[in-house]
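Missing here is one protein chain; the remaining ones are kept as they sit in the complex.
Letters A and B mark the chains in the order given here, with residues in each chain numbered from 1 onward.
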Amino acid sequence: MIEPLVKLNNISKYYYVQKNFFSTKKIEVRAVDGISFSINPGETLGLVGESSCGKTTLAKLILRLVTPTKGEIVFGSQISDLRKDVQMVFQNPYNSLDPMMRIEDIILEPLLIHRIVNKKQKSDKALELLRLVCLDSDVLYRLPQAFSGGQRQRISLARAMATNPKIIILDEPVSSLDVMIQGQVLKLLKDLQLKFNLSFLFITHNLSVARNFCDQILVMYLGKIMERALVGELFNKPMHPYTESLILASIQKKSKLKGDISRIRLTRGCIFNPRCPYTQEKCFNIEPILEEKENNHFAYCHFPLKNFSRGEK
Amino acid sequence: MKIFRNIYNNKLVFFGSIIILLLVFIAIFAPWLSRYDPSDIDLNNILAGPSFKNILGTDSLGRDLLSRIMFGAKVSLKVGFIAVGISTIIGIFIGSIAGFFGRWLDSLLMRFVDLMLCFPTFFLILSVIAILEPSITNIMIIIGLTSWMGIARIVRSQVLSLKEREFIQAAKVIGASNARIIIRHLLPNALGPIIVSAVLGMAYAILVESSLSFLGLGVQPPTPSWGNILIEAKATLGIAWWLTLFPGLAIFITILGFDILGEGLRNWFKNYE
Partner (left out) sequence: MNELLKIENLTVCYFQGSQAIPALTGVNLEIDKGSIVGLVGESGCGKTTLAKSIVSLLPGNAQILSGKIIYQGKNLLDFNDRQISQIRGREIGYIFQDPSAALNPVITIGNQLIETIRHLRKVPENLARNEAKELLDLVKVPEPGEILRFFPHQLSGGMNQRIMIALTLACQPRLLICDEPTSNLDVTIAASILQLLLELKKKLNLSIIFITHDLSLIRFFAESVAVLYQGRLVEFQETSGIFNHPKDNYTRDLIAASFQASSL
């Protein structure tokens, strides 16, 4: 049994928002609601879900950028310093680099903070990091504004790689890039993973990217995990209706789902029941739990789907 | 070179900075530029109108007005720079702490700012100066201590919006300390509005200094300052128009210079973003 790098035990984060301008009533919004999983060394864990399902909050919880309402996050013995061993690449490359800093200062900042390099080694280390992400050395003295989205994402990655982390959280790292650039960045990530035995937590809303990139996938909806399985299993035999409709929407551009996502919990029973096309009476009364339906295949559903057709012509 | 072309293209910045640079030049080189010592009394030549000998005329003690205005520029700019320096440092400090840490600290500091803004500043300065003795040092400090609230508010609002940006999150992820985040990441990005309000603050500080000197609570004679030249001119207002016109014009041009420079910089930074 390998020791996981990080283990989340029943972690939750609730926010409280004012109902409207005049009322003092607060509404509870469960951004992350009782989630447990662990990340093993060298593994790529995909976190898939639509916007505002709590993916990014979960990432921030792991990084202690937000404090959990409930639950705990346990780091394995390999993680000695969270700020060194766990890094993140952000979604928006135009927003995640300080516009007033030169590239050299950006990628060396983590090393200066953790006092890893001295003045002499600085420029060598900077060049090494650039080589790692396949950028030329002439970028060092320029400002972020001179670069395209793909290049900025590489710079962001160089900064994340500077401290030799064990885990990198990738928050939609390619979703704002053009298709051709996406492929290059994903390939770079894979290469780095093999070379340094990195673990990735890969957050995305794009199922096809997740399928090509991840080993195991968690499907999130309204702060809860709907389904968890290995990639092949999940895409060939989805058990949860939400996973099914995400896959169908991606291949056929058709959606079976009713209505729209709503952040505020109104219903009893299963949280997915307002949108589910297969509801039965039980779904409105009892909330299901995430349980193992088959070997290593978990689903949050009373009536997991038996057969799945991709409906391709 | 590009920066000079940009400045030239931005007419407000261009004219503003020319006026200010000219003033700074005059203030620094006043002893060499002026033909007379500003406190040389020549009783044979009192209240002389503008002429070749005394370009802007002389005052009731026969002192050369041009020299006095040039030396007054030195006093005014010195007061402006140091007072604004003090207020900017206090403003940045309070504003960034309030904006960055938020919660009760923010409320506390901002209520303090509100409190400071409630006082009629000018009377506050007057009464403090009346208790202490009026001197250039005291004036600079007191103006600095009573004019930082605007900058504090601007810095706070900048910090509030900047700290939501992803690069600040990124800095936290790599383990940057709060001080590092504020100094290395937040303040450089808030520099534009800080510079603009500092430049506009210069105009305010110079105006306050002139007003204080005019009331006799500022720079004390014989050191010339635009304010105290004006008060001496008050007695001879009917017969020597140049004694009030030219110092008044000097104040006017200076304030105008700082104002259009500040306004121009504001537009410039807006376009830059």
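Here is the rule we go by: a residue touches a chain if its C-beta (ideal position, glycine included) is under 8 Å from a C-beta of that chain, and two chains touch if they have at least 3 such contacts.
Bear in mind that the values here come from a model prediction, so they are computed numbers and not experimental data.
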| item | value |
| --- | --- |
| Displayed chains contacting the withheld chain | A |
| Which residue of A:164, A:197 or A:212 touches the chain not shown here | A:212 |
| Listed residues A:162, A:247 or A:290, member touching the removed chain | A:247 |
| Residue numbers in subunit A that touch the chain omitted from display | 50-51, 149, 178-180, 182-183, 186, 205-209, 211-212, 235, 245-255, 257, 259-262, 310 |
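Here is the rule we use: only the chains that are shown with their structure count from here on.
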| item | value |
| --- | --- |
| Centre distance in Å when subunit A and subunit B are each reduced to the mean of their C-alpha atoms | 51 |
| Subunit A contact footprint on subunit B (complex, rising order) | 165-167, 169-177, 180, 184-185, 188-189, 191 |
| Subunit B contact footprint on subunit A (complex, rising order) | 60, 63, 65, 81, 83-84, 86-88, 90-92, 95-101, 109-110, 113-114, 156, 159, 162-163 |
